[in-house]
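Every protein chain but one is kept in place in this view of the complex.
Right, chain A next:
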Amino acid sequence: TEAIDPTAYKYQFQDDPYLAPRTSAEFKLFSLSQESGRSAAKYFINSNPKFFTKDFAEPHIPCLMPEKVSLLLEEVSEEALKERISLRKVKAAVDMYDQLLQAGTGVSMETTHDLLDLICLYSDREPVQEGGPETEDVVRQEGWRIRRASDFLKTIWRENNNAERIFNLLPERDTHCYSALIRGMIRHGAYVKAFDMYTDMLNNRMTADVRIFNALISGAPEVREKYNERWDLIAELLNQMNQQKVQPNLLTFNSVLKALRRCGSLARTQALHTLSEMKALGIAPSLASFDHTLAAFYKAASPTQGQTDLLQEVMSELAGSSFTCQDPDDVLFFSNVMRICLDNKDIELAYRVQSLVEAGENWRLLGDSHQQTIYYGRFFSLLCMMEHIDVVLKWYRKLIPSLYYPNVQGMRDLLQALDTDSRLDLLPTIWKDIQLLGHANKSELIEELLALMARETHSPEVQESFAVCALDVKSVFNGDRGTLSLEWSTSALCHITSLLLRAKRTQEAWEMLQLFKAKNRVPSEELMNEFLLECHAAGAPDRAVELVQLSAAFCLPATPRLAQQTLKDFDLTDEQR
């Protein structure tokens, strides 16, 4: 079979009902626990390599051999330095380098390059897997940028750290050294220093390479405040690139476009210019370039502004083509495009985006599970808003649960759609799905569900199924399943009682009334009326008297009227009040 099986869970999980993830939390938990099992095995293998070195695989499989994690060479030599660099031990490498310098032996240029790259990549700290994440010296990004939490924990570039010290000690510095330092500074937030270093380099009459320019362009918005100043800086950098005869590549243009996002109103014209330059140079734009351009045109807060044709053009250009990931920001493309479709309420475009996702290998570009949830969430809410219920249900069965676990908002959109098309008889099945997805403890969802069920009277079999559902909800409230029991609210109690009444389950309805008293909640007036009608139909006068007594206990304003009606409709004995 070519297509994905929509009823199956992701293939990384075992195909067993006990071991299958039903909610997105379980999905994350299971995949993380599987990964942690693998890393536990890796730790064991790497710490006892002598059991795993017997190699009888023909041809040799390098990924199944134990890796070297501990240092072998202890003496002061260049090989030892190279070993430490390849094992990513920052501090040990720096110490070894200092020892080598003190001993007087020179270190070759390549090794120095590698050492500088290592230090600048990790900003003179150990890589994260040695211990927990560094919590000191954490810099927060500006508040308006909507990023995930991991982006906030960026380390800062300390003053006079080892990279700069080693750099200053070098007798001769070439482009690679400068590039390592500049890129490290930009990566870890020391933008001004990076630009100073760049001017330093120009003063020494050296040409920069493509990666330095990419880093500087992406750091440009940080060193200037006004929009046109930022753009001027970027333009100047591009001119210098031209003068130094450095060929721009895809990442250059992508960093230009990304910086343009922060240039305000200049962004639109310049973005289009950039795209045409890319085409002129023959560099195919990647998804990230389109993402940045569209972001410049479609701001999140203003949905009705600007040309809406740009997205149509982009989609027609991209239709049917298959992409590979060339830029780390490619994965944000699909979720942002779906956000634009959602804001503009454009369902045709959303279908085109979905067909692009299904084409070829493009599903890989949807990103990790968080991005996928965002994408499918937006797609599903757009569908619920715009489409007929049958189409919605078709997509519902297709997407859930193999690709997407809806959250509370998604379920509420689905309930809205059911309501709009008056297919409320499907509510019990949706309730079962809600329980499966683990949303059965969300009170607002349950309230909405009950309100929808209790609003009008339906045909008898539908009422019967609603009553079954209502009893189910009641057991959830009581915490029968061992899950967190919810607080009873008045509306929930009223709805459940009226549902039970309509399905002629009088005994359970009476039990509900007792619950009212137990939980100190006051029943509504319509409820009492309904009960009275019911008693009248069933011909049970003592029940009616009990009802009046109850309503008196609750001090309802309707009590006298109820009493009157009871007197009128029933032949009572002398126990009337």
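Assume contacts are C-beta pairs under 8 Å (C-beta built on N, C-alpha and C of every residue); 3 or more make two chains touch, one makes a residue touch a chain; residues count from 1.
Everything below uses one rule, namely that contacts and distances are computed from a predicted model.
Per UniProt, the protein behind the absent chain is "Mitochondrial ribosomal protein S24"; the candidates were "Transport inhibitor response 1-like protein", "Mitochondrial ribosomal protein S24", "Integrator complex subunit 4" or "CCAAT-binding factor domain-containing protein". The hidden chain makes contact, of the residues A:8, A:57 or A:235, with A:57.
Only one of A:29, A:101 or A:284 touches the absent chain when the whole complex is considered: A:29. Contact between chain A and the absent chain runs through residues 13-19, 21, 26, 29-31, 33-38, 40-42, 44-45, 51-52, 55-57, 61, 64-66.
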